[in-house]
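Got a structure here, written out as structure tokens. Questions coming.
Removed from the display is one protein chain of the complex; every other protein chain stays in position.
Letters A and B mark the chains as written, and numbering starts fresh at 1 in each.
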Amino acid sequence: MKNKFSRLKKLLILSGKGGTGKTTVTSAFISLGGIQKYADCDVDAPNLHLTIPLSGEPERKNYYGFGKAVINKTKCVHCGLCEQNCAFCAIKNETVEIFECEGCGVCEVICPVKAISMEDYASGELMLYKSEGHVFSTAQLKMGSGASGKLVTAVKKQIPDSDNSEIVVIDGSPGIGCPVIASISGVDMVLIVAEPTISGIHDMKRIIDTAKHFSTPCAVCVNKFDVSIDNTEKIEKYCTEIGVPVIGRIPFDKEVVKAVNHCESIVNYPESKAAKALSEICNKLKKTLLQGGES
Amino acid sequence: MKVSVPLENKSLESPVCQSFGRTPLFALVDTESCAVEYLDNSAAASQGGAGIKAAQMIVDSSAKVVITYRLGQNAADVLNAANIEVYKAQDGTVIENIEKWKEGKLSLLDDIHPGFHNYGGM
Partner (left out) sequence: MRIAVLSGKGGTGKTFVSVNLACAAYKAVYVDCDVEEPNGHLFLKPCITKKEQVKVKVPEVDMSKCTGCRICVDFCKYNALAYINNKLMVFNEICHSCNGCIYLCPEKALKAKERAIGEIEEGISENVTVFTGRLNTGEVSGIPIIKGLIEKLSDEDTVIIDCPPGSACVVMESIRKADYCILVAEPTLFGAHNLSMVYDLVKLFDKPFGVVLNKCMDGENPSEQFCIENKINILSKIPYDEEIGRLNSEGTIVVRADERYHQIFSKILEVIS
């Protein structure tokens, strides 16, 4: 009986704060590392697909989160009990405000004439692209939806397993909440892209705390480091103190903006300063991931 | 004694499932009579609190032992409250793990993670 223990090595790229260059670094790593399986877990604002030339239509699947209340107006006797008892103020004048409803089901049980039922609500869509040996999993959460954690898990689950030691790269979302925590689950390593600004440092610390809270090894790289050498050094000092390796510094590079706007990975501009720095970081990461924990 | 193990297919030759709360099935094996039952894990479809719901089902099934790779804090609290022993699964099939448990070769699961609290888990 074959032992189907996964040999996928999952690398998650996070930033705490938005705009540090997480997606740009992710796409560079995918190109440089010859990665064939990747996912975009920033389900609120997915961007990775903009940097990768994708051909063909993806497999699409609706994602159902919490149900939403639906009121049958013909049965309704206008008692107002549903509106009075909705903890989220989601019912006004016998109309359910879809974006406020959290699917708790209280209105359904409180209605004296059974005029309310909880119905499936597609709060997002999953997509799986497959072409030329590459697999790309992503999703889009519909506007106003919450509870994206489960959708993030669904995005990760779409990636097929492998018998070979292979790296999967996952582009995470900003923040430290629900979708980030869901993306950390089960990954082998977190790479934090930090930016050398006061906000960037503040948010980097919170994301390191979150990764440590879930006992996941992490490493940091400083992007646009030359915007402030001072702050870059502060970041490196802090990381050394708490035992988090800093594996590289990427300079600010206008070529990056150009590459992104042309839907290209920065590695198509191999002479650019950023591409060179990214290349080094990529090599270090591959070594760490493929060497560590060979079972 | 009833032992419960998460798995993905209705066969004791399957590997132990990596997830507890979101495993599709649990095997419930009576180690004395050798009877095997497969329980559908309705918690897998939950938006959140899957570990808790799955643990509640295990408690209700009268299992005294659970063998799993991982367990979140909330699910662990439920199993502990019911005095169910939790052992750490090893590489191998469900039946291999149960045999190892019988031989005292499995250790108790002591690295409980903080749990994914509604955030899903894989």
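The definition used in the following text is that a residue touches a chain if its C-beta (ideal position, glycine included) is under 8 Å from a C-beta of that chain, and two chains touch if they have at least 3 such contacts.
If you're wondering where the values come from, they're calculated on a predicted model, not measured in any experiment.
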Among A:Val77, A:Ile242, A:Val257 or A:Leu290, single out the residue that touches the unshown chain.
A:Val257
Kindly state which of the options A:Arg60, A:Lys92 or A:His202 is in contact with the chain not pictured.
A:His202
Just to verify: which one of A:Ile52, A:Cys111, A:Leu141 or A:Cys282 makes contact with the chain not shown?
A:Leu141
Among listed residues A:Leu54, A:Val70, A:Ile110 or A:Val135, the absent chain is touched only by A:Ile110
Missing-chain contacts mapped onto chain B
43, 46-50, 52-53, 55-56, 59, 74, 77-78, 81-83, 114, 117-118
Contact with the hidden chain only, please: which chain A residues?
16-20, 23, 44-45, 47, 50, 66-67, 85, 87-88, 99, 102-106, 109-110, 141, 143-146, 148, 174-178, 196-200, 202-203, 206, 209-210, 213, 227-228, 231, 254, 257-258, 260-261, 263
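As a working rule, only the chains that are shown with their structure count from here on.
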How far is the middle of chain A from the middle of chain B, if each middle is the mean of its Cα atoms, in Å?
28
Residue ranges of chain B touching chain A (in the complex, touch as defined)
13, 15, 18, 22, 47-48, 91-93, 111, 113-114, 116-122
Interfacial residue positions of chain A with respect to chain B in the complex
1, 3-6, 65-66, 103, 147, 149-150, 152-154, 156-157, 178-179, 181-182, 185-186, 213-215, 295
